[in-house]
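Sharing a structure with you now.
Note that this complex is displayed minus one protein chain, with the remaining chains in position.
Let's look at subunit A:
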Amino acid sequence: MKPRFNIVRLSKWFFMLSGAITIAGIIVFALFGFNLSTDFKAGSRIQFQLNQQVPDARVRQMFQSVGLTIGDTGLTVGGIERNVAIVTLPEQLSAKQIAAIQSAEHKFFPSAKQDIQVNSVDPFVAQQTARKAIWAVLAAAVCIVVYVAIRFEFRFAIAGIIALLHDAFIVLAAFALLRREVDLTFVAALLTIVGYSINDTIVIFDRIRENVKIHKPEDIDALRDVVNKSLWQTMTRSINTVFTVLVAAVILYFFGGVSIRNFTFALIIGLISGAYSSIFIASPIWVAWRGRSMRKHKAVANEASVQ
């Protein structure tokens, strides 16, 4: 693709944009935290048996009628005849609420076989999983740095990791800002985004490395031009690739199941951020860093020649 504008020279604005979203996300997170689902939060479990297969929408209506909303992944169907409804709610229920749900059950399902059973729940494994995921991502980041530093150079490695963490952060910030529910599927989405982000970044770095080898830029302006050229050379690929993966995510969001809507939403944000950060964050960071050490190098060389 032909260069439309100079990406590297405009990088200041992109840094500011990403910084603003991240800071807004941190502020909202600090004030309100995440909107955690029962996957991660202690809550209540309500179970009751019907004399028919559990109708998804009607059970949701029943809880709606007493002012309780079932999250996207909050309703499970059990029993061999699929006639047991299991509802998890992210709050502790008062005796009054339990009584209200009981009468709602009688109203919505007059022929139900069983009264509701209410239990408090303390999720254990999900919390462990989330914790392990964070450690796994951080450990992966360290190993990626080592590999990229060996195959490319150290600066590429750090720039790539910053882009990766940027994408994870943007998704977390988006969920905090939009008050979207963070459930167990969110962990899978976050891991996917991390995998995509680093893959996408390395493809562009590879082209920069190649062009730097061919053109051997001497000063920072030449370096900026080489990087800008590399970014535009890979632009068609960047757009085509992100288009194909984004199409899949958007279609799954609108036409897929409700219970994975948080998952696909996280994917959409993360994929856009992943493609964006490779071009507008990772590469400019590398230029700025490489340019600085170039200047230092030159200064040292000049001094040497003066003496």
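Operating definition for what follows: a residue touches a chain if its C-beta (ideal position, glycine included) is under 8 Å from a C-beta of that chain, and two chains touch if they have at least 3 such contacts; residues count from 1.
Definition applied: contacts and distances are computed from a predicted model.
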{"item": "Absent chain [UniProt protein name; select from \"Aspartyl/glutamyl-tRNA(Asn/Gln) amidotransferase subunit C\", \"Protein translocase subunit SecD\", \"Thiol reductant ABC exporter subunit CydD\" or \"sn-glycerol-3-phosphate transport system permease protein UgpE\"]", "value": "\"Protein translocase subunit SecD\""}
{"item": "Identified contact with the non-displayed chain, of A:198, A:223 or A:287", "value": "A:198"}
{"item": "Sole contact to the chain not displayed, among A:58, A:132 or A:179", "value": "A:132"}
{"item": "For subunit A, the residues touching the chain missing from this view", "value": "45, 56, 73, 75-80, 82, 84, 86, 119-126, 128-129, 132-133, 135-137, 139-140, 142-144, 147-148, 151-152, 160, 184-185, 187-189, 191-192, 194-196, 198-200, 202-203, 206-207, 233-234, 236-237, 240-241, 243-245, 247-248, 251-252, 254-260, 263, 267"}
